[in-house]
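With one protein chain removed, the remaining protein chains of the complex are shown where they sit.
Letters A, B and C mark the chains in the order given here, with residues in each chain numbered from 1 onward.
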Amino acid sequence: MRSTNETTAKDRKETLPQPAAATQPAVSKWQELGISKNDMLEMYYQLVLARTLDERIWLLNRQGKTAFVISCAGQEATQVGFAKALKPGYDVVWPYYRSLALALSMGMTPTEVMLHQLSKAEDPSSGGRQMPAHFGLARLNMVSVSSPVATQLTQATGSGYASKLKGDDKVTYTFVGDGGTSKGDFHEALNFAAIHSLPVVFVVENNGYAISVPISKQMHIANIADRATAYGMPGVVVDGNDLLEVYRVACDATDRARRGDGPTLVEAKTYRYRPHSSSDDDRAYRTKEEVEEWRLKDPIIGFERYLEEHGLITKEGEQAVRNRAKQAVEEAQRYAEAAPNPSPDTIMRYVYAEEGQN
Amino acid sequence: MRSTNETTAKDRKETLPQPAAATQPAVSKWQELGISKNDMLEMYYQLVLARTLDERIWLLNRQGKTAFVISCAGQEATQVGFAKALKPGYDVVWPYYRSLALALSMGMTPTEVMLHQLSKAEDPSSGGRQMPAHFGLARLNMVSVSSPVATQLTQATGSGYASKLKGDDKVTYTFVGDGGTSKGDFHEALNFAAIHSLPVVFVVENNGYAISVPISKQMHIANIADRATAYGMPGVVVDGNDLLEVYRVACDATDRARRGDGPTLVEAKTYRYRPHSSSDDDRAYRTKEEVEEWRLKDPIIGFERYLEEHGLITKEGEQAVRNRAKQAVEEAQRYAEAAPNPSPDTIMRYVYAEEGQN
Amino acid sequence: MPLKTVLEAVREALFEEMRRDENVFVLGEDVGQRGGVFRVTEGLQKEFGEMRVLDTPLAESAIAGVAIGAAVRGMRPVAEFQFADFIHPAVEQIIDEAARFRYRSNNTFSCPVVFRAPYGGGVQGGMYHSQSVEAMFAMWPGLKVVTPSFPYDYKGLLKAAIRDNDPVVFFEHKKTYSLPSVKQEIPAGDYIVPLGKAKVVKEGTNLSVFAYGMMLHQSLQAARAMEQEGISVEVVDLRTLRPLDRETILNSVRKTGRAMIVHEANLFGGFGGEIAAIIAEEAFEWLDAPVRRLAGLDVPGMPFALALEEEFMPNPTKIADGMRQLAAY
Partner (left out) sequence: MPLKTVLEAVREALFEEMRRDENVFVLGEDVGQRGGVFRVTEGLQKEFGEMRVLDTPLAESAIAGVAIGAAVRGMRPVAEFQFADFIHPAVEQIIDEAARFRYRSNNTFSCPVVFRAPYGGGVQGGMYHSQSVEAMFAMWPGLKVVTPSFPYDYKGLLKAAIRDNDPVVFFEHKKTYSLPSVKQEIPAGDYIVPLGKAKVVKEGTNLSVFAYGMMLHQSLQAARAMEQEGISVEVVDLRTLRPLDRETILNSVRKTGRAMIVHEANLFGGFGGEIAAIIAEEAFEWLDAPVRRLAGLDVPGMPFALALEEEFMPNPTKIADGMRQLAAY
């Protein structure tokens, strides 16, 4: 994943035609965006893998094997699109608890996810200390997630400031839900980033709800991206279920940040298929019909169709990808289930640095 | 003051010509706005009174009679304009520490201000418990000011919500500096007020600095009022040194709120002549020339000139107003200086309600 | 009378108070249509409408600030923080504003607001859904802080909090919400349990235990087990942390000569320190043994993995051990 991304990111500026070219019918959008066929298939795999893993985790929850699930189902395209535009391990990512597909496509392995989900000692995100879906992986520069909503935003701004101080050209990305944009942190973070023209991309995954609270009770505006004007930065609305569009927008925002032109606010309109978490019951606040309607716009089915239409995959190819994902998930589960739980002896460790540590 | 205001507010809709009429040369702006000659003179008095009192307080500070001064000099027109548009004792006001002219024109007496400034037992705002300029007067529905910047904003929103629950038609006004708009509270308050279409008028007194930090380091936009679009409410920029313009804008926002059409964000561009407070030295961060330039736009001189040009006052009349203000300030000082200090015995009172109290 | 859970007791108090006084209204994240993530406010919106049972944006500082503003206007807001863990963005509003309105205005303004927050762990909530933050609020004059243990008290104290003329932080231990063993018969109608009064829930002569919330129940369980070992433990349910009922605490220690404090929040800097300090100062002559504190471990949040969560928590076994040692001192 990483080397693919790096190549793409490096070559993008040269290979990407200017917006005007987008209307040329001879070149398909994926080519226009400079994505190789291999990468198209790899993105498809990431979508499928995330969904497959997610479904397996829900199953484990019903089996009583894991106490808590919070899932990204429905929001995969946004996350895979951004993962493709950034350089994992080089750029810096402040994700949130719904960032499973992002984490996977950045390079977190299904086994690492499972070890975290099952709170095993080897869990690389937290050693079993945090709730599931509180990702973090040092080798990917994917920073440890906490539960308080929106705290990551000013931290991502601080990361952007660090890049400016260091003079590196890393881009910092941070992800937040629509609900998180109501919190003061959103305002303070975007304002600060704009003042200093920091290389930060703020991505709002607008799935229409903060748990049960619909957008109409969260704000009196149509697009969260419109808030960008309040800070003097560009705001972009994108169909979060359209992977290629997300990728295009993500590349633009990345280029802008990398060039030193400052932050961008991206709003990806999408939906979550599952209840807020395994503790939630979404029937209290949304209709089956609404969910069904969005199911028709499933980003994975959409991408599948696109691949088919452009002759990039066959039905058998799809099945092979699904099998590959299923196998990866099964291996991950097998390994993680057999792995040891954290030992109670370790509970007092790492409150502070140990002797001689950073 | 109160009854005058009430009449004006009641009559305004009928007497106010539509914007187009503003270009008619026959009617002067003050008439167009439905202000009586008496009220014009009364507003002038309020401007002068605030400035006179402010200057006296600085003098007392230099004489070692009061430990702390924070002043509204330069911002009087904004405050007097809003005070004229609201109904003191009926509407609800959440001021800030620079709201001296507002407080006075709402009906706080110079003596009440002096008792507060000198931290006397009779201080009606705090009984000497708070720093000077932390106004509050129950009979005027002017709510107790605290020092933490911007905390009043969500509270004013709550007051608007209370009005909606009670079904009254009170308008809530709140005042904050440009610096305060960077804090998360600004975002949370305006968002909340917009969602519920609350009768709240948010007034930003933009004097160009948060202590030493200039606007350019506070935000990456030209007008704070532009932030209104991020919430779906109207935002208006007004020359804060132009009393009649402020009054017009204040009336519009008031009408809108009173009609049930929701909140407005008003940004009054103005300047403070004094250092941030008696503890500050502004030479570290702004030039004498800049201060001098703004001194030329002094809202009091501007209004004086307007009164003269429209034949509403003579030079002698102005002198009489100044004398009246000086006398009021002197009486206030005399009374307050003679008034007793708070007794140490009272220190434990009113931490909680006393038996049988609200 | 039917047995009721803590959750039902809280809900009943809300229903009754909202019926009694139309100035009472409820606001918070997901409290309306969803009836709260714990279902505490279920049914309220149906009876009282969207205005009085208000789903707010995700903005805790605004939840507090809006409630405070409405309270200053004479309303009686009951603001919910979805988890006590997420009260932190509202700290400025609660301690600088709500707690100080009366004092700073020399009694000319007041702020009768209730802040409800489910706290505590043992529910695999992990580092950010298990916190006990009572000490952080109990330290501020101007606030009252309530931590009931039994359904009867939850209802009566919440009613008292809503009618109180000053701001109250009302903590509800989430693990006890639906715990069958904590059910109690409570009257359907109106009654008040006054703020500021602790209660001896089990008399004893050898040592006194002070606790609240889940730890009160676990202490009680341990205390009962001690009977068989011939150790007579008095258990005091503190109920309100501020104002603290010093009299009941000191009377108990002066009787038994031995004191133990149990809480789930971590030990260092926790509320137990205050109680221990009061006892050490004012019951010095009566003490036959050091004042002992038993509490959560000093780590930055309760870990999620079951084995770690259990290690973190005091429990009846650990409490019983503590009791034995203290009695034997």
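The rule we apply is simple: a contact is a pair of C-beta atoms (placed from the backbone, for glycine too) under 8 Å apart; a residue touches a chain by one contact, two chains touch by 3 or more.
Remember, predicted model here, so these are calculated numbers, not experimental data.
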Which displayed chains the unshown chain touches: A, B, C
Given A:Gly74, A:Pro110 or A:Gly136, the one touching the chain that is not displayed: A:Gly136
Option from C:Met139, C:Leu179 or C:Leu306 whose C-beta touches the chain left out: C:Met139
Per the touch definition above, residue among A:Ile70, A:Ala189, A:Leu243 or A:Ile313 touching the missing chain: A:Ala189
Residue touching the undisplayed chain, where the options are C:Val53, C:Ala117, C:Val146 or C:Val299: C:Val299
Contact footprint on subunit B, counting only the chain that is left out: 67-68, 119-120, 126, 128-132, 134, 146-150, 179-180, 182-184, 210-213, 217-219, 279-280, 284-285, 341-344, 346-348, 351
Touching residues (missing chain, whole complex) on subunit C: 61, 85, 88-89, 91-92, 95-96, 99-100, 103-104, 127-128, 135-136, 138-142, 242, 244, 266, 268-274, 276-277, 279-282, 284, 287, 289-293, 298-301
Residue ranges of subunit A at the interface with the undisplayed chain: 92, 94, 123-127, 129-130, 134, 136-138, 143-144, 146, 148, 151, 153-166, 184-185, 188-189, 191-192, 195, 349-353, 357-358
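In this section, only the chains that are shown with their structure count from here on.
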Centroid distance [mean C-alpha coordinates] between subunit C and subunit B, Å: 42
Touching two or more other chains - residue numbers and ranges from subunit B: 184-185, 188, 191, 195
Junction residues of subunit C, two or more chains touched: 56-57, 59, 61-62, 89
